[in-house]
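Here's a structure for you.
And now, chain A:
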Amino acid sequence: MSLIVRKIASIIGGFIFLYGIYIVLHGHLTPGGGFAGGVIIAGSFVLFVLAYGTDESGEKKRFFIASIFESIGALFFIGIAFFGLFLGSLFFLNFLPQGLPLKLLSAGTIPLSNIAISIKVGAGLFSIFLALAATKYFLEE
Partner candidate 1 sequence: MNLLPLFFALPLAGAFLIPILSKIWRGFSDLIANSITTILLFLSFYSLNLFEEGEVIIYKMGGWPPPLGITMVYDHLSALIVISIAIVVFAASIFSIRYLEHFTGRVKFYTLFMLITAGMMGVAITGDIFNLFVFVEIASISSYALVAFGIEKEELEAAFKYMVMGEIASLFLLFAIALLYGRASTLNMADLANTLSVAGRDQLFWFVAAILLFSFAIKSALFPFHSWLPDAHPSAPAPVSAILSGIFVKVLGVYALIRLSFNVFGLTPQNSPIFFHILIFLGLVSVFFGGIIASRQRDYKRLLAYSTIAQIGFIMVGIGIGNFWAIAGGLFHILAHAITKSLLFLTSGAVVYATGKRDLEELAGLGKTMGITAWSYRLATLSLSGLPPLVGFFPKLFIIIGACQAKLYWLAILLAILSVFTLAYLLKIIRKVYFTTKEVSTPETPFSMRLSMLFLVILMILFGFGFQGLLNSLIIPATKVLLNGTGYGRAILGG
Partner candidate 2 sequence: MALITDLILTPIVFGLIGMVIKRISRWLALISSAISTYYSIQLLGLLPGSFTIRLTPPVPIIFQLDLLSVTLSIATSVLTFLVVLYAINQKIRDRFFVYIPIALGISLGALLSSDLILFLFFWGFLLAIVFGLLLVGKEGRDPSAAAQKALFLLGASDFAMLLGIVLLLTTIGIGSLTPPFPKPLTSPIAIAGFILILAGGVGKIGGFPFHTWIPKSADVVPPATMAFLPSVLDKILGTYLLIRLLTRIFIPSPSIALLIMIIGSITIVIGVFMALIQPNGMRTLAYSTIGQAGYIIVGLGTLHPIGIAGALFHMFNNIIYKTGLFFTLGSVEAATGRSNLEDLGGLAKVMPITFFSFLISGLALAGVPPLSGFCSKWMIYQAIIQSRSHWLWPAFLIAAMFGSVLTLAYILKLLYATFLSEPPKDLDLDRIQEATVNGWFPPLLLAVGAIVFGVFAYSVPIARIIQPILPTRIEALGFWQPVLATILLLIGLLIGLLIYLFGTALRAKESKIFIGGEEIDSEEGRIPGTHFYSSLPQIYMLEKIYTFGKGGAFDFYNYLVGIFTSLGIVAGKVIEFLIQKFYEVIAAIYRIAGGVGSEAHSGILPNYLSWLLLGLFFLFLFLW
């Protein structure tokens, strides 16, 4: 990609990432949440990969890391649910203090779940992108 694209990507990418985090953290207050935020986070990574390009080995490395993060996100999510089971004898029980409505630190486990989902979705989408992008190696054969 051209220098302009790279430069702008490096400027914008961080903002996109930050915006994704914003969406995730306000998931229990405003529209959005784990999935939407995760997609945006993945978008920032995709932007970097598109701008700076990648080679096969780099792609494999990223894919490896992404898949680990994906599993961690999912485990985190299920872990929260299991915590509910162990602490309050109900799966997915909202065992944390709920706080006041419309405050950032409220709604118990929901923000945590949103974070877990965002990790899972971001990593998952990014790895899907990488997997599809990898097809260019064999389609060019």
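The rule is short, and it goes like this: a contact is a pair of C-beta atoms (placed from the backbone, for glycine too) under 8 Å apart; a residue touches a chain by one contact, two chains touch by 3 or more; residues count from 1.
Behind the choice of candidates: all candidates are chains of the complex that A comes from, given by their letters.
Computed from a prediction, not measured in an experiment: that's the story for all the values here.
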Q: Of the candidates 1 or 2, report the single one touching chain A in this complex.
A: 1
Q: Going by the contact rule at the top, pick out the chain A residues touching candidate 1 in the complex.
A: 67-68, 70-72, 74-75, 78-79, 81-82, 84-85, 88-94
